[in-house]
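In what follows, a structure is listed as structure tokens, so that the remarks can point back to it.
For this view, one protein chain was removed and the others were kept in their places.
Naming follows writing order (A and B), and every chain is counted from residue 1.
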Amino acid sequence: MAILSVRHVSRAFEGLIALNDVSMEIEPQTIVGVIGPNGAGKTTLFNLLTGFYRPTSGEIWFEDKRVDGLPLHRIAAAGISRTFQNIRLFSNMTAIENVLVGSHLHLSTNIATAILRLPFTIQQEKRAVQSAVETLRFVGLAGRENELARNLAYGEQRRLEIARALAVRPRLLLLDEPTAGMNPGESIDMMRLIRGLRDDLKMTVVLIEHQMRVVMGVCEYITVLDHGEKISEGRPEDVQKDQRVIEAYLGTGALLSEGAS
Amino acid sequence: MKRGGSLSSLRRALDPGRYWSRGAEQLRRTAAGAAVARFGQYAVLPLLAIAGGLGPSYFGIRWTFAILVIVMYALLRSRSGLFGLVVLGAMLVYLPHQMDTFERGIMFDIALYALLGIGLNVVVGYAGLLDLGYVAFFASGAYLYALISAPQFGGGFDIGTSFWIVLPMAMVLAALVGIALGVPVLRLRGDYLAIVTLGFGEIIRIMINNEDGVTNGPVGVFAIPKPHFGSTELSGPVELYFVVLAGCFVAAFAAERIRDSRVGRAWEAIREDEDVAASMGVNTTAYKLMAFAIGAAIGGGGGVMYSAKQSAVFPSDFNLDVSINVLALVIIGGMGNVRGVILGAMLLIGLPEVLRDFSIDVAFIHLDNLGADYRLVIFGAALVAVMILRPEGLLPSRRRAAEFEHADALDPELAT
Partner (left out) sequence: MQEWIQLFIDGITIGGVYAVIALGYTLVYGVLRMINFAHGELFMMGAFTGYYTLNGFEKHSGLNDSVPVLTIAVAIVLGMVVAVTLALVMERIAYRPLRRAPRLAPLISAIGVSILLRNIMLRATNAQGKVYPQVFPRTAIEVGEIRLLYVQIFLIVLSFVFLGLLYLFIQRTKAGVAIRAVAEDRDTASLMGINVDRTIMTTFAAGAALAGAAGVVYGMFVTTATSGMGFIPGIKAFTAAVLGGIGSVPGAMAGGYFLGISEAISTKFFGAQYKDVVAFVLLVAVLIFRPWGLFGKREDKRA
């Protein structure tokens, strides 16, 4: 039973068709990769899945509920969360504050209880902080809780974004180029983290990636987009050999040589 | 992080915090200085009380006031900001007894504007929504009390208790107005939001002015009764001043508690990046409306107190200048925190009155009655100056100071 079902989704912008009749089924607790040359529509797909855009046509179903067209916060409430291609942290807030915003849905403080600050509220806040510290530890940011987000190193910022997305307690996590700008060592750490998300936290992860080594190493299933259309999908080994995919990338050597490791 | 350019040097030179901490450092090194630092804080309170008592006779109330504001500023900047607040509190409670009626009226105005500032601070400072029409909420509260209690309209209530009943009513009404005004502007960004809210403020004033049937139009509403507290009638500006002061404490307390909770975090996230906040589960619509509602409720409460003090209200009392005054004191005082608002109120409302007769007679420049006549000119210049030299305000919250520092860092060459 697929956890995410993308059914014939299209998205057009004033004549430019960014996505054309794309369909996908994603199984729970898997790591799925979405790849394709630049401009293929990958981030557009993510934006559709997370509510930043509405599809021009088609439907998106998550866990038996239709989610396309829902307001952003409802999609988070449904259990979908994401990171961004160009890191969008709350730069002037600390790391732990960023994560606490992620846990917004799981707290119940409102205006009245905030003013009164009853023991229940204080307890809840304490537990939220503890949980946030735990999450930061999980992504490898232990000890950096009170740093301003903008003062963190690049790799740390990427991990913080993931921590924040995790605090939402999603069942589907969308990572947009999580290893962008990272060196091989950092990429390996990230790959380990992503596997941990599936194995320890029982999450379904979909990622957009350009680094083939990461895609081949971590994804169980890949969907390939090109010019807004799905041109291939399947297990990494199979996609790697697919003629259409190779042509789409044009750099045939790149796909064959990188994927091998 | 090095910053170049003459503008930055000027900015740094004008930062009082620098001198204070440098001077304080040097003082602390001496034995006497160390003693003063350790115990001095306990002596300041009685010293200030004495100064407040004697000062007026020796230096005149106006200079005393001006000096106290400066000392206050230095104190509030110190790490023990709480201590500064206590001193402030003592001062505010003590001073009015030294003043004559006219000056008491000014203290009332300062306190009222401070209250309004606390309310607007929730909207602008916490949630980041630039509201130029805040006067609309103030007017709602004022007119509700006026119309309910003035003999020519309502007056059916037992006049003595009506104030304390109408006060929460007015706050609720104002909150509803806030939500009503907030709904259309939800999708608007900074500049647009400002203009539209300005428009709303004006629309409300024009409507009050023209709907003679309901509000008695430009003629205004008269004979608004004074509130009672137990058996005493709160008739003078001083008694009502204490009501406003109490309101300030309550509002400030509530506002800061909210800011330090999940709600405040949500507001901050919305300020930082609204769409991302929403994708993390924050219902941005609801939270923005919440900010409007709370800010409006406080404004409405202030309106009721204003009506009570004035005894008569007119549509012309609720013009754009009020909105701009409140906004200016929030911004110049320091956004995002209550101390800044209070300082802003004292500076922008109090100082011009204090310097009412002040004259400049330098070379060929001869200007009389600086405070009275040139007040708005200086106001406008001050707004520009503050934005250029210290956009975070005089007493920003630590968060805001960090935000503005960040903005500077993006552009090392600010003075081209």
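We adopt the following convention: contacts are C-beta pairs under 8 Å (C-beta built on N, C-alpha and C of every residue); 3 or more make two chains touch, one makes a residue touch a chain.
For clarity, every value in this text was computed on a predicted model and none was experimentally measured.
Trainee: Which of B:Leu115, B:Leu167, B:Ala194 or B:Ala401 sits in contact with the chain that's absent?
Mentor: Of these options, the touching residue for the absent chain is B:Ala194.
Trainee: Among B:Ile165, B:Ile206, B:Ala246 or B:Ala286, choose the residue that contacts the chain missing from this document, as touch is defined above.
Mentor: Touching the chain that is not displayed is residue B:Ile206.
Trainee: Residues on chain B that touch the omitted chain in the whole complex?
Mentor: Within chain B, the residues that touch the unshown chain are 7, 130, 184-185, 187-192, 194-196, 198-200, 202-203, 206-207, 209-210, 275, 324, 327, 331, 373-374, 376-377, 379-385, 387-388, 391, 403-404, 407-408, 410-411, 414-416.
Keep this in mind: only the chains that are shown with their structure count from here on.
Trainee: Report the inter-centroid distance (CA atoms only) between chain A and chain B in whole Å.
Mentor: Distance between chain centres, rounded to whole Å: 43 Å.
Trainee: Could you pull out which chain B residues touch chain A in their complex?
Mentor: 253-254, 257-258, 260-266, 268-269, 272-273, 275-284, 290, 294, 399, 402-403, 406
Trainee: Within their complex, state which residues of chain A touch chain B.
Mentor: So the residues of chain A in touch with chain B come to 50-52, 71-73, 75-77, 81-82, 84, 88, 90-93, 97, 100-102, 104-105, 107, 109-111, 113-115, 117, 121, 125, 148, 150, 164-165, 167-168.
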